[in-house]
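All protein chains but one are shown at their positions in the complex.
Chain nomenclature is as follows: A and B, assigned in order of appearance, with residue numbering initiated at 1 for each chain independently.
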Amino acid sequence: MRQYDTKYQTVIIGGGIAGMTAALQLYKFGIKSLIIEKEDKLGGHLIKWYKLFPGFVNADEVVSNVVSELIDKRMQVITGAEVTSIDSIYDNYIIRTSSGHSFEAESVLLAHGFKTFDPTKKEEYGYGLYSNVKTSVEIENILKEHSNITIPKRVGLIHCVGSRDEKAGNLHCSKLCCVSAVKQSIELKERFPDAEIICFYIDLRMFDNGFEELYMEAQIEHGIKFIRGRLSECSQNIDGSLVLKVQDTLTGLPMNVNVDWLILMVGKEAAKLPKFDKSIDVKLAPNKFVAPENIFYNPNQTSQPGIFCGGTVSGPKTIHESAADAKAAAMSIIDYLNRK
Amino acid sequence: MPFDPFVIPFSVGLLFVLVVMGYKYVSWIRQMPKPQTPLKGFQRIKALWHATVEVFMESLLHRKIFKQNVMLGFMHSSIAFGWFLLIVLGHFEAKSVSDNAFNPPYFSIFLYFFVPERSMFKGHAFFSFAMEFILALILSGVFLAYLKRLTKRIFGMKRTSKMRGIDKVALYSLWLIFPLRLVAESFNAYVHDSGSFLSGPVGQFFGSFLPVANLEYSMWWAYSLSLGVFFIALPWSRYSHIPTEMVLIYLRRLGYRSCSKPTGYTMFDLYSCSRCGICIDSCQMNIVYRGRNETVTAHYIYDVRAGHENDFALFSCLACGRCEDACPVGVKTVDLRIGNRYENTKEFGLNHKIQVTNGVANSNIGYFSGCMGKLTPTVIDSMKTISNAAGDTLFHIDEEKGICCGRPLLLAGQLKQSEKIIEKNKQRIESLGIQTLVTSCPICLRTFKNDYNLNIEVIHHSEYIERLIANKKLVVNNSKSVVAYHDPCDLAHGLEIKQAPRNVINSAAVLYENPDSKSQGLCCGGGLAGVSLNSQQKLSIAFDAVQQITNGETDTLVTSCPLCKKTFAQTRMANVKDIAELVAENILTDGKETQKSQKYTVLETING
Partner (left out) sequence: MSGFGFNISKSSTIEYKPEDFQLANIIEENEPTSRLCISCGSCSATCTGSEFAKLRMHYIHLYVKRNLTDKIREELQNCMFCGKCQLVCPRGVNNRNIIRLLWENI
């Protein structure tokens, strides 16, 4: 039975890229921290991804690099435990976990990430009804496991599933789905060279370094098709292939497209916050993500002094943005602890 | 013949109101079509009897209002029934003190003026006492009416209608009538040393400090004036409901009905609305408006009569029927609203290019999923699972292409345009040779039943499933999970189908119902009749409805309408399922649960 200390300078909730990076940064400044991760392995969502945009780096590599450093430095980590409550006590916080532990911390870093939109809510897309409708998350797994599956002749990817959609309850743009779709199209085309891959988009948000270039690579080198239009309904043929009813907005004509696989680019939503006691006030933005104290001067401090946010808890971010944000969060924590 | 100039205001007023209302009624009746369900011979006599009883119970005793709130009921019935008794009893009293065979109407009203000495007549003591008792009853009601303007809560109403213009004139004169009668009769009692338990003491009281004898005549004038003013104001005020409601009750019993297209009958409905305001509390548009709810019937009818209706109010009504259910007079508010839309909108110039292809169904039972059905494929899938398990074949009429049932156009007041679609759809349905039409959409169901005149049986899918269970063609396992049920408006208010869905749910789960009557029969907010409502407004109604229906007892909400399902799913407050889905998940075949249609297992390990 692993023994833990009872008091820490920082307790980090979430052992994904943000949590781990923050812990390592804090370590460099001599701050003792504990990572609490609810899954059995560290790495968060990263361990499900196959390759990362824009350079197709292996996700596993990124994870193992960070994890091995953590192990190297003998950092304290508790896995398989969920935070059940956070209560404030004088200037500090008491964190209780589902594993029966209770820790006292001078500061808390919320780094528990995001959750993906459940597309059964958009039932007209057929997720859960038809077996060939999958989410972008499931595709990563399929690409990673190299599982033995039937080869599709045509694949459709639908952008903005659960994002930018009042009817799905999320007005915000999830930022990463467009570039993920382009990335996955390329990967699918490389896996199934004879398949036709079509992306059905509204806009193509290629905002970061290398993204627009990736889009052009997809078009010219891999022949990925991009159709500006929305899917209205998906129905199934006897053989399991799908018929999509799509509006091609640029020609203004409705279109029927037969595909073998339909991939829904599911959006990112705020994950549930741990249960705080009544005196703790962590304000949320209208899109339900954690609201930073001030996005320009204090982007990692929440409205509750001593509780910080790093990574995607404050909004969708790419992996490298999460890591950078986590380091900034660590610096904010160091500043806070020094002033105490 | 007894006469005095002071009776002129009263007489003129009475004549005026009789002529004006009579003229209106005659012109409305002439614009009425024949009754939908005409009665013959003996049925007519029975109907007239029932109507008379209803007039007594509702127009006089206001029984329905009593059920709503006792104070409110007492207030209305004491004035209405009391006044009726005064007139009737007064008539008999007048007969007992007069030798003439016929007396003018004002005689019995102002009897104490014309025959101040009555002690020698038979039954005088009884009449005096009885009349004053009734007057006291009425005055208690009038007092409550004053009170209601100050504090509404003791009457169980959160909101009441506000008074303007001619309504104020009529109200104030009505409030003055009975106190003035008391004063006039008390002065008379003091002067002639007559009067019973009420006018006696009151007369003594006033006599002690006022020159009563000189004032008595002016009091009779005042009394007559207040009556006259009330009668003259009546046809243009909310009190036109008094005579109109009674005529309406007779017409209803004789088989006349309202419909969406305005007819003379519509006018009776319109003027029977007393703007009592009981409908206001039941209207869910209160959630959308911060201040005065302009959409609700009481306010809308007022605005229409005052000539300043507004577009948003006309087109935001969800036509859910809650106001209709709450109305103690039984005004058909939904038909009124649609009729108003019909009259106030330009006709759409629709010109659909639809070729109807006749076909033959492969089964006796046709299934129509409707426009909204395409957005809820789980319902269609569940219906297929259910019919397969029961050994039935459902012919899915609009599987490939389907046209709208036509009700959305109808609800917007486009009655003629909806007929264009109805004609085509009817052609298609009739060509199929089916004997039963099952639909999972209550909106389509209502219009198939009311507007299509189909020769076949038309049922809701919950009724179909109930039938399968009753015939043992389908066996459902009760999962014992707790669910709440939402009544779709078109199904519950429109077609009174409330029990079949509940029976079906009870076979598959445990049903929770919020016992508070105010939380029953709520609209989801997504109704197609609410054309001018934007999605945020609809969502606010949906949020409130989900909260009240589930009441924290369950997080699964079952409904039987695809539009309700989509509207509630948007709130993300509960797991929303259709009835067919609930049943399909729990079907037993040969004692085992069926394989559900293969659901893809989510590979993502982290779920929030």
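Here are a few things to note about the model shown:
To be clear about the criterion, contacts are C-beta pairs under 8 Å (C-beta built on N, C-alpha and C of every residue); 3 or more make two chains touch, one makes a residue touch a chain.
Computed from a predicted structure; not experimentally measured.
In the complete complex, the hidden chain is touched by one of A:68, A:85 or A:249, namely A:249. Set against the missing chain, the residues B:345, B:431, B:450 or B:575 yield one that touches it, B:345. Interface note for the absent chain: among B:142, B:157 or B:404, the touching residue is B:404.
Checked against the full complex, the candidates A:131, A:232 or A:303 give a single residue touching the omitted chain, namely A:232. Across the interface with the omitted chain, subunit B contributes residues 311, 315, 345-354, 371-372, 374-375, 401-404, 406, 408-409, 412, 414, 421, 526, 528, 531-536, 563, 566. Taking the complete complex into account, residues 124, 160, 164-168, 202, 228-233, 245-249, 252, 254 of subunit A touch the chain not shown.
The criterion applied here is as follows: only the chains that are shown with their structure count from here on.
A separation of 52 Å divides the Cα centre of subunit A from that of subunit B.
Against subunit A, in their complex, subunit B makes its touches with residues 374-378, 381, 535, 566, 569-572, 597-600, 602-608. Listing the residues of subunit A that touch subunit B in their complex gives 38-39, 44-45, 48, 114-116, 121, 123-124, 126-129, 131, 133-135, 137-138, 141, 166-169, 232-235, 269, 271-272.
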